[in-house]
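See below for the structure under consideration.
Just one protein chain is left out here, and the rest sit where they should.
Lettered A, B and C in written order, each chain numbered from 1.
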Amino acid sequence: MSYEVKSLNEECGIFGIWGHPDAARVTYFGLHSLQHRGQEGAGIVANEDGTLRRHRGHGLLAEVFQDETYMEMLAGSSAIGHVRYSTSSKNTLNNIQPFLFEFHDGQVALAHNGNLTNAKSLRRMLEEDGTIFHSTSDTEILMHLIRKSTKETFIEKLKEALNVVKGAFAYLLMNETQMVAALDPNGFRPLTIGQMTNGAYVVASETCALEVSGAKFICDVKPGEIVIIDDNGYRIERYTDDVQYAICSMEYVYFARPDSNIAGINVHSARKKTGSNLAKEAPVEADMVIGVPNSSLSAASGYAETSGIPYEMGLVKNQYVARTFIQPTQELREQGVRMKLSAVRGVVEGKKVIMVDDSIVRGTTSKRIVQLLKEAGAKEVHVRIASPPLKYPSFYGIDIQTRNELIAANHTVEEIREWIGADSLYYLSEQGLIDGIGLDFDAPYSGLCMAHFNGDYPTKLYDYEESYLKSLEETTFFLDE
Amino acid sequence: MSYEVKSLNEECGIFGIWGHPDAARVTYFGLHSLQHRGQEGAGIVANEDGTLRRHRGHGLLAEVFQDETYMEMLAGSSAIGHVRYSTSSKNTLNNIQPFLFEFHDGQVALAHNGNLTNAKSLRRMLEEDGTIFHSTSDTEILMHLIRKSTKETFIEKLKEALNVVKGAFAYLLMNETQMVAALDPNGFRPLTIGQMTNGAYVVASETCALEVSGAKFICDVKPGEIVIIDDNGYRIERYTDDVQYAICSMEYVYFARPDSNIAGINVHSARKKTGSNLAKEAPVEADMVIGVPNSSLSAASGYAETSGIPYEMGLVKNQYVARTFIQPTQELREQGVRMKLSAVRGVVEGKKVIMVDDSIVRGTTSKRIVQLLKEAGAKEVHVRIASPPLKYPSFYGIDIQTRNELIAANHTVEEIREWIGADSLYYLSEQGLIDGIGLDFDAPYSGLCMAHFNGDYPTKLYDYEESYLKSLEETTFFLDE
Amino acid sequence: MSYEVKSLNEECGIFGIWGHPDAARVTYFGLHSLQHRGQEGAGIVANEDGTLRRHRGHGLLAEVFQDETYMEMLAGSSAIGHVRYSTSSKNTLNNIQPFLFEFHDGQVALAHNGNLTNAKSLRRMLEEDGTIFHSTSDTEILMHLIRKSTKETFIEKLKEALNVVKGAFAYLLMNETQMVAALDPNGFRPLTIGQMTNGAYVVASETCALEVSGAKFICDVKPGEIVIIDDNGYRIERYTDDVQYAICSMEYVYFARPDSNIAGINVHSARKKTGSNLAKEAPVEADMVIGVPNSSLSAASGYAETSGIPYEMGLVKNQYVARTFIQPTQELREQGVRMKLSAVRGVVEGKKVIMVDDSIVRGTTSKRIVQLLKEAGAKEVHVRIASPPLKYPSFYGIDIQTRNELIAANHTVEEIREWIGADSLYYLSEQGLIDGIGLDFDAPYSGLCMAHFNGDYPTKLYDYEESYLKSLEETTFFLDE
Partner (left out) sequence: MSYEVKSLNEECGIFGIWGHPDAARVTYFGLHSLQHRGQEGAGIVANEDGTLRRHRGHGLLAEVFQDETYMEMLAGSSAIGHVRYSTSSKNTLNNIQPFLFEFHDGQVALAHNGNLTNAKSLRRMLEEDGTIFHSTSDTEILMHLIRKSTKETFIEKLKEALNVVKGAFAYLLMNETQMVAALDPNGFRPLTIGQMTNGAYVVASETCALEVSGAKFICDVKPGEIVIIDDNGYRIERYTDDVQYAICSMEYVYFARPDSNIAGINVHSARKKTGSNLAKEAPVEADMVIGVPNSSLSAASGYAETSGIPYEMGLVKNQYVARTFIQPTQELREQGVRMKLSAVRGVVEGKKVIMVDDSIVRGTTSKRIVQLLKEAGAKEVHVRIASPPLKYPSFYGIDIQTRNELIAANHTVEEIREWIGADSLYYLSEQGLIDGIGLDFDAPYSGLCMAHFNGDYPTKLYDYEESYLKSLEETTFFLDE
């Protein structure tokens, strides 16, 4: 199954609730609204009077919980859940979260969104001490650190462990009596707290999950914070003061749902404003503006509004999931693409079209869409990208691990334009993106991580340092493919 | 599983191809683009050198053909396929099409989009003659009529049978040596012919399926025509001259994909124009125009463009399929709704909103969406419907069989406005819809069937006459539900 | 899946019950005890206050009804069921019985054990009259004949139809108000009637199903009879007087369960007596007698008892179902065989063994078992077959359609002995079998059908006449395979 046109994937989405009679069902709703953050696996752990039970499986949430009996089994008044896209570890059942650890003195469930940069070192160190890992996931490391800690309480052990792991992490833990959320010192990934009318507390990767579960937004979890929720309410503590905002800019550009707010900024509005900035930076005469569905529609409407050029539906995305068969011929492969996205001949035929997209990764998708539009009769296709060129790999939870996957890391804008067959191509400037999003933290880039665009990583890269330096030397992405 | 917010369902989509080495795979692609016309069952019959084989099953196409072996089994150079929403018959496997009939002297496959108005009478008549039906579907009737015909050739038998069945039908048949498409005398449902670059002929319910399969549009099948396709090419014949265009207006308003053309009119453009007409007929001061995704986005952008009010994304539809669990409480049911559609607080909060929708059936969905918008902080919600009030049942293939399901059949616009909680409500006029679509056939309503809106049915109702008259007397739709 | 060592298969088993609150569950129990008569498909139709509902599927009964909800759906106080092995028709769902026919004036369910000899002619005749068949099964023919009959009542129509079909048949029908069993004029297949303590009537292919369902034996259905059961009790009628017993001898030899009685003769006892006769006809000096599990254990113990030679467990059958993978090498294929049947080295090593089997079809199994025993150290293996050589095809419901499948049709006993590697081989005489079974009807062979052994078919062969005569001329079974 392939659910997405773009080969750019977020690692995970997490959701938790404390104090609701149907905790697992609400978690199901919440995870469903976070499904765009991970489609390869899903799981829920529910807590009934101190007994934790789990169901998890491969695939979409709706597939994993197709059988209602699983939901009935997950009784209890608190629960945490996880949807997963796998980047750094194998796709076996053992790697699907939440993890559930059983001890003679209790149970702990753990879910994680992000990617550790010192996982390999920590794993080796722990194994040399006799530790046995049961998954290949980075996530398990935190639990071993907690159990090996000599501190007194669970919270103290956790804080100690959080100071050992490095990189991007939004953790959600649950034991018999409490639920704990923790965010890394840079706040790479969003994590937010809300409350339902019945008093139940909700933790979620995005605010859209609060809305869906009927919870009111309380606050975002901030870099270096842990939020402890139990039957007495919630309290916020810090495990470190060495923090600095570096919110992943790709959350605004592509990953997050348009109805979510991150750090108080609505994602749709941010995208619309980048589209507007793009119209100012790179105007072009045309008959219509179209967006690549679904992630670029906001930017496209911003471009249209600012440019005064009509906004049209020139591309239609099939809302139904398609099974991608192994296609024996090139012709069938082409048709397979058209199953997912169609150009609207009745709209674009004979017209000059501005096609707005949020980003370009390998360029193959852009090339195909330009081709679809031209086959449908578009006279000119002007491509406008609502973010700067993607040039550097991610080590914080997006599945780009090498520059060889990034066309812009190896080719000029003009080379890319020619290859994708556009009549013109323009990328938004870094400042255009920063202004469009409109954060104003007292931190570089107003609090955004711009490393994908300019290589300015806000943290040490630890285990990835070597592979990163090596990637800088290589240029193996060829446009003839 | 529930895949749609609106409780308005088309009966079917059909697709066929003759002369392609991967006929079944192309049929899969074509059906996938017609999935919006039926999500309860799917099937494909392939013809390999005169041997017809079938696979069919319940659910979405991707579920039915999840196992690639089915596709491999369906070898051959021609195929017909069907996606199904069931209205008039039970949802058993036996009712999933295409039907495949086996005789000592050959095989015939049959698929059908539409609804017969004299099916009950014909069935009884045939049974009294000793005929055994093996499905509860109307579709099977045609085959019995063909087999009982005393005419010489298959085509002559078919023509005779087509003059016996009444109502709305787009048939697709395939035997060892030919594929035949036939349309009823009013052309209620769209049916179109195309050709691929390799010469293969394609028949499809909508032109979007031509695009997806890489075929070029040749022509629409016209009322009273049959199109016979074999290894020598295609030819068009007529089985009756008593024809008059009455294309179902709801195809333009709601059912068809925006990238399809029906009778030469692009559906997106038609919708945009109805939105524009709506803006002229019912202007209102507001901060933004939003559409109910996905079917109303075109009309909303037309309203925005004509009114000069910004078009915003105030509602977000979750692109992932949700499983609707049996929800034990009202609160959970509410959350279940929010899983599918969310209001964007960051966009609508504190704003006056014009919400454009294509139609209102029961009104429950409109009521919920208005509520979602108000809960998300919208100051005012002005509802604009891009079609006239739905007041009369359908007997031509849409699952509205009684006026009791239609809020507008029993209540005034003001009553509806109050019930759905809108600040104002306006429906497009009949003429506004007819002009917006822009057909110009020499027939009532320029060639549209407007019966849903005004009860002016273009044919006799036969077996439905009595139930229709009874429905006119009843008023049982209460707004307090 | 392959469940049996021997490639000799019965067509079907049927079971019905009238007047029990859990009719479908009792039918499940009954069918389970008849599972040996058919493992490729199963189905049950239940009758709740005149409404008939069905579930059916491919595979073993336990697989088809794995989901308890099917059983719950099949509410009602009467039911009929069927287990199926397919011989003459394709293995599609449409061919799995009971068939359930729906008419505007009612429903009829139909199940069948046997094989018609004039099915092809009847089918053609009916099709030429405009009839459409929906399965490729012979069984459907009866229903078309019933519906086309101009007689008044259902029973009269049925009687007329029963006089048209020829060959071997045990039918079970159910409509809203009655259940009807009918047996062909020769009584090829067993069919029996019983009653439960609550008064419910039971119809079953074998008496073992009466025992399992807790019913007391009333009587066997006799050739030419129909038994009509309704809320008033049961009555027996005749549809023809032209009858003559010819019970399939292979029912006693191989098919039926040892705990069943057929025509008053216990199957285990009959087999033991044939084993005893075999010991008298073909004694041999040896250390032990062993039977091929499971069907030959009775005959083996009879041989042992009469000969005075100890009965030992020299072969063990694995009671668990094995999946037969496509084995890439000959060595693995050999191991695949050993999975199902093992020779007991600790028992046979160094010993002279008499191996009793009930019959030999192709000989490949016998060859393998002799080889297993020799590999396990048996010094001599003397094969004794408790029935005469199988030389003629069956047209009454066993899947041997040509003599080419029968080693004894083409080779002498000595050739067979050499090929299977036995030290001696002896088949029971025809009279030894007839005496062993011990029927005493006033009919040829005391009422047995001996056609498999001597070609003396008790009826005309109709549509099979030609293929039978052709088979007599051919000799294509070669021992080198």
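Operating definition for what follows: a contact is a pair of C-beta atoms (placed from the backbone, for glycine too) under 8 Å apart; a residue touches a chain by one contact, two chains touch by 3 or more.
Since the model is a prediction, treat every value here as computed from it, not as a measurement.
Enquirer: Where does the absent chain touch, in terms of which shown chains it meets?
Expert: It touches the following shown chains in the full complex: A, C.
Enquirer: Identify the residue among C:Val212, C:Ile226 or C:Leu428 that touches the chain left out of the display.
Expert: From the options C:Val212, C:Ile226 or C:Leu428, the contact with the absent chain belongs to C:Val212.
Enquirer: Of C:Glu305, C:Glu380, C:Asp399 or C:Asp435, which sits in contact with the chain we cannot see?
Expert: Candidates C:Glu305, C:Glu380, C:Asp399 or C:Asp435; residue touching the omitted chain: C:Glu305.
Enquirer: To test your reading of the contact rule: which positions on chain A touch the chain that is missing from view?
Expert: 93, 101-105, 123-124, 127, 130-134, 136, 143-144, 147-148
Enquirer: Since one chain has been left out of the picture, which residues of chain C touch it in the full complex?
Expert: Chain C touches the missing chain through residues 1, 22, 25-26, 28-29, 32-33, 35-36, 39, 60-62, 65-66, 68, 71, 207-208, 211-214, 257-259, 261, 265-269, 294, 297-298, 301, 305, 310-313, 316, 318-323, 325-329, 331-332, 334-336, 338-339, 342-347, 376.
The criterion applied here is as follows: only the chains that are shown with their structure count from here on.
Enquirer: Enter the minimum step count from chain A to chain C; a value of 1 means the two chains touch.
Expert: Contact-graph shortest path, chain A to chain C, evaluates to 2.
Enquirer: Measuring between Cα centroids, which chain is at the maximum distance from chain C?
Expert: Centroid comparison gives A as the farthest chain from chain C.
Enquirer: Indicate the whole-number Å distance between the mean C-alpha point of chain A and the mean C-alpha point of chain C.
Expert: Distance between chain centres, rounded to whole Å: 62 Å.
Enquirer: Report the inter-centroid distance (CA atoms only) between chain B and chain C in whole Å.
Expert: So the centre of chain B lies 51 Å away from the centre of chain C.
Enquirer: Counting only Cα atoms for the centres, state how far chain A is from chain B in Å.
Expert: Each chain reduced to its C-alpha mean, chain A and chain B end up 36 Å apart.
Enquirer: Spell out, as numbers or ranges, the residues of chain A touching 2 or more other chains.
Expert: None at all.
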